[in-house]
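A single protein chain has been omitted; all remaining protein chains appear in their positions.
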């Protein structure tokens, strides 16, 4: 049986995946995409070296950090923990297993963020654990500033994993993530092919797919509804970003979300995402999809381009491995 | 029988109602409303004296002219005629009946407009007849400029008329308008209470309602759909124009349109309007509504405020009269 | 200072407000409203005596129970607790304070529901505590069954409270609810006038307003977006329920939600609700509104009808009291 129960006492009590840090080549070019076309809000900027962005509903400092270094690389994934005590507990755990990289406190703290513990998951993915961010002005009702996709907040990250079962065992068994949906093979001994895992009570905080990994597949940004996705397409098309549209709009079978996949100027993949469902009720049982069911990827039947299956952002400082199972994309023919 | 057939040979072959000229007190205040909140496009401006606006889809110079004179007064309604020959024919007709005010040609032509004939209808309403406007750049696909209500074009005007049957007889019998919908009393000899008249093939170019008149009740601006109306409400609310929302959003029984009524800074009433239907098929028969049917005003049953029944913009140079029938509004109790 | 921190160790660990039980006079008439016009799904029915309904995304048995008894009365509010152990702990607590009414186990359990503890809050409101419901088939992707409002799930309940500060103290201090937004007077010693309280991580599970209470003001049902609300209005209008529309559609300042208020055939008030925001981040601070701020009720400025301030559903077996503060509605004039 490939799925296991989430840890009753996880090594760290994670509230949600809360931000992503990406390496880019040109802050201004990135802002033309994230701020001007996607409608995100700038919280802080460090000249041409870095910028901190948030969604329109965010009252916390950042859900996206862009740094002018290692373009096309993901520099880390941020995880909120429930309390400062949880942060200490997490630091102790990662120190014990030997993957604690640093504890940033006092003046070393990342900008806009409280004390932070930098660690690696067993596959090398850089995680940034912390309890709080600085409070900033929520823009939720500043409707005159809404434009483009009007991104509201970060919803999730999606990663390629080379060893999906092992990654599942770690994220559920150690970190306490809960499975909402999963894809497996139809073999006599089914093997996991993809996983949607959550802490915050909707479909996912993290999704994992069999592939050359670990790599970041995409960052999912929440938008208000289908019309903001359509508006985003129209705006992207006439502001030089028609080439940024990689897939969609469409409806995923898995998660039920309405989606659009974009590539930012450095190739990082961003999903505009809306319309999933709640998973917090105790009788919720993970939804199984067969790897051969064409509706899991898109309910409407449109194939994804080959790039969508092949390309992703490397994580900083990690070597990728070939996946345990061969990649079997269903692409446009 | 109160309705008559449209004139087979009207005095003037009108394409559509194409613009309105309004007296305002402060051009900048008006622009904050029409340009910034409603998303209209400025075609030309004459310092602080006048401004010419159009919708995002318009390739013609103006559908709204604002002049700093007689605030709260409607200075005229613009009607496109099919050809220059039609203009000559119209001028001859109005000269013959004694209500030709001027023919503006050469350097006297209104800005952005071809040769123009200024006349009065029998009730005193100032009409501006002309064949063409200057061509300007259509903004339809400049989606990065869309904001607020994203007004696309002018759809219609709606006026109070003191003598509704006579006004009907003139607009259908002389000007060739066709009736799409009408409200009448349930008396043994039914009397007309309101009329929707068109030339362009949807529900209306002109609507007429029994009331102190002639006065302009509102100008209907076409928007793309319900979501642009909702977005307009959100933007108006946070840009100082919450008080501008007079009625709606809602659905009219008559015309089937989704509507929102606003009052501009000088009190002129603007309707955001979308979702009516085509009326061009030869078997189309006017739709009758009983004056006592509550669904004609709003399908959803919400009452209109008293101002909506009482207030309107005077036409420049016309004295109003009491209506033939007593006004019987259905208002919020 | 009127607000207090949520209890670190609440008497019961509540996941969310999960269902409401309402007294009705005619099951068929109620189904015409909830099933046919609002698009809810019938999970079970006991002849003409009771019916259990859920939303399209629900995989749990019910979020609304209608019984043919005490029409117009609310028979109870259902609260999910985190574990069976929490249920035992809650029963012990309420027994100790003397407001445990019953523990329903084995064959006594309510239909579709696990072991259940019936209690009263200190103001007499009947609460139904339990850990799980039976699992039923999620209809989320059965798009051919969507119609009317296409209600997805229950979001919250809203109640009048006669002693708002005391009610606040109990729901936060004993039950562990967290404040997301609140209204207070501008007096030197401000007094609480209304509260939005949550457990599940969005704006609210319970809202409380100063008024003759305790009474149920409304049940908030989640819909996918603004277009489903508009579609609901159109369907209600032509299926005999135009009179059911009491207020809206509009945008609340508080919660940012897009809303529509309806009255069911027995007068129970139902809100269609969509578009609030997440409140789970640790730095989230409750949002204060002045009682005199007109935007808190509706961002767009439309007044509510008097019924909206005056009327509510009594709770079964409770006498109401006059509110501590005089009711000061802002109504249509």
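For clarity, chains are labelled A, B and C in written order, and residue numbers in each chain start from 1.
The criterion applied here is as follows: contacts are C-beta pairs under 8 Å (C-beta built on N, C-alpha and C of every residue); 3 or more make two chains touch, one makes a residue touch a chain.
Computed from a predicted structure; not experimentally measured.
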Chains in view that touch the one left out, judged over the entire complex: A, B, C
Contact residue for the chain not shown (choose from B:133, B:167, B:183 or B:231): B:133
Interface with the unshown chain - residue positions in chain A: 226-227, 230, 233-234, 236-238, 242-243, 245, 249-251, 258, 294-295, 299-302, 305, 332
For chain B, residues in touch with the removed chain: 15-16, 18, 57, 59-60, 80, 82-83, 131-135, 138, 140-141, 152-153, 200-201, 224-227, 253, 256, 275, 277-278, 280-285, 299
Missing-chain contacts mapped onto chain C: 141-144, 146-147, 227, 231, 234-235, 237-239
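Just so we're on the same page, only the chains that are shown with their structure count from here on.
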Graph class of chain-chain contacts, one of line, ring, star, complete, other: complete
Chain centre separation in whole Å, for chain B relative to chain A (CA means): 50
Gap in Å, rounded to a whole number, between the CA centres of chain C and chain B: 44
Whole-Å gap separating chain A and chain C, where each centre is the average of the chain's CA atoms: 33
Of all residues in chain B, the ones touching two or more other chains: 227, 234, 237-238
